[in-house]
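Omission of a single protein chain aside, the complex is shown with its protein chains in their original locations.
Going in written order, the chains are labelled A, B and C, and every chain counts its residues from 1.
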Amino acid sequence: MSTLLIIKIVIILVVFGITLLIAMYSTYLERKVAAVMQDRIGPDRAGPWGLLQPLADAGKMFFKEDFIPKQSEKWLFIFGPGIAMFTACMTGAIIPWGGTVTMFGETFNLQIADIDIGILYIMGFVSIGVYGIMIGGWASNNKYSLYGAVRASSQMISYELAMGLAILAVVMTTGSLSLKDIVEAQKGGQWNVFYQPLAFLLFIVCAFAECNRAPFDMAECETELIGGYHTEYSSMKLGFFLFAEYINMFISSAVISVLFFGGYNFPFMYDLGLSANAITFIGVGVFFAKIIFFIFFFMWVRWTLPRFRYDQLMHLGWKSLIPLAILNLMITGGWQIFKDSF
Amino acid sequence: MGSYIAIALFSPLLGFTISGLFGRFLPKNVTGIIASLSVFVSFVCSIMLFNHLHNGGDAVKLETFNWIAAGNISIDFSFLADKLSVWMMMIITGVGFLIHIYSMGYMHHDEGFYKFFAYLNLFIFSMLTLVLGANYVIMFFGWEGVGLCSYLLIGFWYANKEYGYAARKAFIMNRIGDLGLLLGIFMLFNVFGTTDYQTVFSSAGTANSATIELICILLFVGAVGKSAQIPLFTWLPDAMAGPTPVSALIHAATMVTAGIYLVARSSVFFVSSELASTIVLVVGLVTAVVAATIGLKQNDIKKVLAYSTVSQLGYMFVALGVGAYSTALFHVTTHAFFKALLFLGSGSVIHAMSGEQDIRFMGGLSKKLKITHFTFLLGTLAIAGVPPLAGFFSKDEILAKAFYGNGILVFILLAVTSVITAVYMFRLYFLTFHGEFRGTEEQKHHLHESPSTMTIPLIILAILSCVGGGLGLSSLFSHHHFADTFLSSVLTNANIPHPSHLFEIVVLVVSVVLLAIIILMTRSYYTKKQNVPTSADEETGFGRILSKKYYFDEIYKTLIQKPIEWLSNFAHDFIDRKFIDGIVNISGRGVTVCGNYLRRVQTGNVEFYLLAMVVGVIAFLIIYQLV
Amino acid sequence: MPPIDHYIWLSSILFSIGVIGVLIRRNGIVLLMCVELMLNAVNLLFTAFATNFQDSAGQVFVFFIMVVAAAEVAVGLAILVMIYRNTKSVDISLLDKLKQ
Partner (left out) sequence: MLSYIFYILSGLTILTAIMMIAARNPVHSVLYLIITFFLISGQYLLMNAQFLFVVNIIVYAGAIMVLFLFVLMLLNLNKETEPQKSMKTKLAGVISGGLLLVNLLGALVKSNSSTESLPITDVGLVKNLGMVLFTDFVVPFEISSILFLAAMVGAVLVGKRHKGEMEAISE
C-alpha cells in the first residue's frame, strides 16, 4: 500500500470523526445558544459547563427501548434513519478541508476526493437525502408521519431547483464544478459573496429548507404534526434522524463557506511569510471557524424567526426564489458575455 | 451619381414611413411638410440627374444586390437612370411636389390627413421605382406598387361604399392588364434569359420576329390596363371617387402614363413589330374618339376631365402606334402640366362649392374664384390646343406624325377628336365659370377662393402649361425639337418624314379659326342662352347613348359579368353541391359504415391496447427476422 | 470491461422487464414507472454505444431522453392525479370511457 492511500484512509477517518464530533457538539451548542437567546443557562450539569452533555444524551439514546410499531413496514422503518444518516455522511467526501500539505515525502490535498463533477455530487446526495425522511415517514404508517414525509419531499424538491440555479451562477463565474477550483478561484479575498450576493442569499435560504431547519421545519413541526416523520421513532433510530440533521447543517455550513466565503482562504494568507504547511493548517482552522459561525447562524435564525405556513413556504420557493435565481443567472450570464467581449 | 438615384428613391419611402408610422402623433402641418419635402428632395435629385445627362453624361446605373437567385434565374435589384427615366422622374417629382403642396390645403380638414400623405409618398416611391428599374421585374414591382397606391387612394374615403367599389374596380381592371404584362415579362425571360433592359434591347435583333410581336402585344395589354384604353378604360372615370389631388396626380399626370412609359421603353421591340404597332394605333385612336364623345355629355366636373384624360391617352397611344415615341413623351409632359392644372382647378372649385361636383349646379364662379378661374381658363386653352400654349405643340405634332405616318384617315379622326375636345372643354369652362349661379343659397354664400397652398401650385402649373410647349417649340422652324433630341438616344423612333412647313402653317391657321368658332358657339350656347344640360335619363337619341357612356359598363355586365355569374352558379349548384359534395358524402358514409363494424375492435380498454401494441411489435420483429 | 454485446443483453432484458411490467400491472403510476425503466434500458444502451465508439453524441442523446422523460412524468403524473381526483382510483382498466 502506498503512502498516499494510507493518508487518504486517514483523511477519510478523520473527516468522518470530525463530522460526528461537530454534529454531536452542535446539539450542545444548540441548547446553549437557545438558552442564551432565551436568557437561560442551558445544560451545565454533565462535566464542566455541561460539556459532557452530548455524551450523556448519546448514552440515553442507546439505552432507550428500541420500539418498532406493529403496523409499520419493519424493514423500511429501519432503513429510513439509516439512509438519512448515510447520505448526510457521504457529502463530506468532496469538501476541500484545506490546501496542500507536504508530509512524509508526499504532497496531498486535505480532501477525500476532488472529482470532476464536484458540486453536482453534493446536489445528487442532497436530492437523495429526502428518501430517508420519506421512507421513514411512510413506513411508520402513521398519518402524522405520512404528512411529515409528504411535506418534506415536496419542500425539498421545490427548493432544490432554486438551490441548483443559485449554485449555477457561482459555477458560471468560476468556470468549474470542482469545489477545489471554486475555492482556489477565491484566493486573495476575492470571495464569491461579493460577486454573487443574491446567489448567496438564495443559497442560504434553500440550505435552511433542505436541512429542514427552522423556519422551514414543516416536516417535523411539533405544533401541527406532533413529531412529523419521526413521531413513531425512538431510541437510536430517532437519534440517527436528529444526528443526520446536524450533520447536514455542518455540511451546509461547509458548502456555504466553500462556495461564497473562500473556504480555507483567509485574507493576507501569503503576506505573513509562513511556510506552506503552516498556511494550510491555519487555513483549516479558519475554515472551521467559518463553518462554526454558520452553524451558529443556523441556530440564531432558528431561535429568532417564527415558522412559515406551508403554503407560504411553497410560494416563497416557486414564486420568489426561483424567479430571483433565474434573474441572477441571466445577470451573471450577461456579465460574463460583457466581460469576455472586452 | 448613383447616390442621387438612391436618395430620390428613398426620400419618399422615408416620408411614407414617417407619416405612416408617426403621422397620427404629428401636427398636420408637420406631416404635410415632411411629405412634401421628401418629394422635393427627389425632385432636386432628378434635376441633378437631368443635368448630368443633358451635359452628355452616361446613363447612371445603381446596382444594389442580387434580388432573386434561383436556378438560372438571376434578377438584380438595380436601377437605371437614362434619359427616358429621368424625363419621367422630372414629371413625377415635379408635378408630384406641386400636388403635395396643394393637398396640404385641400385635405386640411380630413381626418386621414397623415394617411393620405403616407399613401401619396408611397405612390411617388412606387412610380419612381417603376421608371427607374433597370429591368422589367423591378419595373413590375413599381407597377404593382402604383396599382396598390391607386387602390388605396381611390378608396381613401372607404366609408362610402361606392368609392370602395370604384377602388376595387380599378384594382381588378388593372390586374387584368397586369396579367398580360406579367406574361410578356415571362416571355421576355424565356427568350432572352434575362429581363435587364440593356441586355434585352441589345439582343433584340436576335429573336424571332413573331415572338417579338407576341411580347409586344402582351406588354401592350399591360399598358392598356394601366393607361385606361379600350376595353379596360372604365375604371378611370370611376376612379374620380378619390380626393381630387389624387385624380390630378395619379389619374392624369403620372400613373396612367406608366403604360406610355412601358411602350416607349420597349420601343426597340415595337418599332420592329408591325402588327403590335397597328394594334396600339387602332386602340389609341378608338379610345381617343370614344372617350372624347362621352366627355361631351358628362355633367360631373371631374368625370369630364377623366374622359378627357382617357382621350388624351388615346392620342399618346396613336403617337406610339405611329412610331413617334418622343412625340408621345412630349405630349405626356404637356398633358401632365395642363391636366394636373385642370384637376387641381376643379378641386379648387369643388372645395369652394363644399363638395359639389355637378356642373349643372355651378356657374358664374369667375367672379368669386379669380385665380382658379384664370388658371383653369389657361388649362382649357392649353388642352384645346390654342397656340402658343403647350397643348397645341404636342397635339399638332401628333397630328402631323399621324398624317405622314399613317395617312389621311387617322389624321381626320384625330382632328375631329381635337375639335370635340375643344367643345367639351369649353362647355365645361362656360358652365362652371360663367352665367348665373345655379347652386343653393348656402353654397353661394360660402363661395371663397382657396388658400394659397392651393393657388400657388395652380399658378405654377398654369405657367408651365403656357411655356411647356417650348420643349417642342422649335419643330415649327426646324425638324428636331428639344424633347426629340434629348430622348433620341434612348427611343427608337420610326422613320417618319418630317412635316412640311406648309402643313404646319395650315394646321396652325385652321386650328386657330376652328377654335375661335367653337369658343364663340359654346359661349353663346351655354352662357348667353343659359342652356343647362339635362340629366342622363332625360337625354334622347345619340345623346343618351353618349351620356350613358356607350353602355360600356352595361355591355361588360352582360357579356362578362352575367356569364361568369351564371357559370359560378352552375358550378356551385351542380358541380360543387351535387358532384363534389356527393363524392365527399359517399366516402364519408362509407367510412361511417366501415367504422360501425371496426369500432368493435376499440374496446376502450387501455390494457388491451398495450397488449395489442406489444404483440404487434413482436409480430413485426418476427417478420423482420424471417425476411 | 465487458464487450458491447453484454450491454445489449442487459438492456434487452431490462427493456423486456419493463414491457412485462406494463402488461401485468393495472396501476397507472406503476405503468409510468415501467415506462421509465424501459427508457433507462435504452439510455444504458446509448451510453454503452457512446463509450464503444468514443462518440459523445450518444451521451448527449441520453441527456435529451432524460429531458423528455422528466417532462413526460410531470404531465403524466398530473393527469393521473386528475384521474384519481375524478374516479378515486388509478386503475387503468377503469379508463374505458373512450369506448362510448
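Simple rule for what comes next: a residue touches a chain if its C-beta (ideal position, glycine included) is under 8 Å from a C-beta of that chain, and two chains touch if they have at least 3 such contacts.
All values reported here derive from a predicted model rather than from experimental measurement.
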Touched by the hidden chain, restricted to displayed chains: A, B, C
Options A:33, A:61, A:110 or A:146, residue touching the unrepresented chain: A:146
Positions on chain B where the hidden chain makes contact: 607, 611, 614-615, 617-618, 621-622, 625
Where the unshown chain meets chain A, residue by residue: 76, 115-117, 120-121, 123-124, 126-128, 130-131, 134-135, 138, 146, 149-150, 153-154, 156-157, 160, 177
Absent-chain interface as seen on chain C, which is shown: 1-10, 12-27, 29-30, 32-34, 36-37, 40, 43-44, 47-48, 50-52, 54-57, 59-60, 62-64, 66-75, 77-82, 84, 89-91, 93
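Criterion: only the chains that are shown with their structure count from here on.
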Topology of the chain contact graph, where touching chains are joined (line, ring, star, complete, other): other
Chain centre separation (chain A, chain C; CA means) in Å: 34
Chain B-facing residues of chain C, complex: 19, 22-23, 26, 92-93, 95-100
Contacting residues of chain B [partner chain C, same complex]: 602-607, 610-611, 614
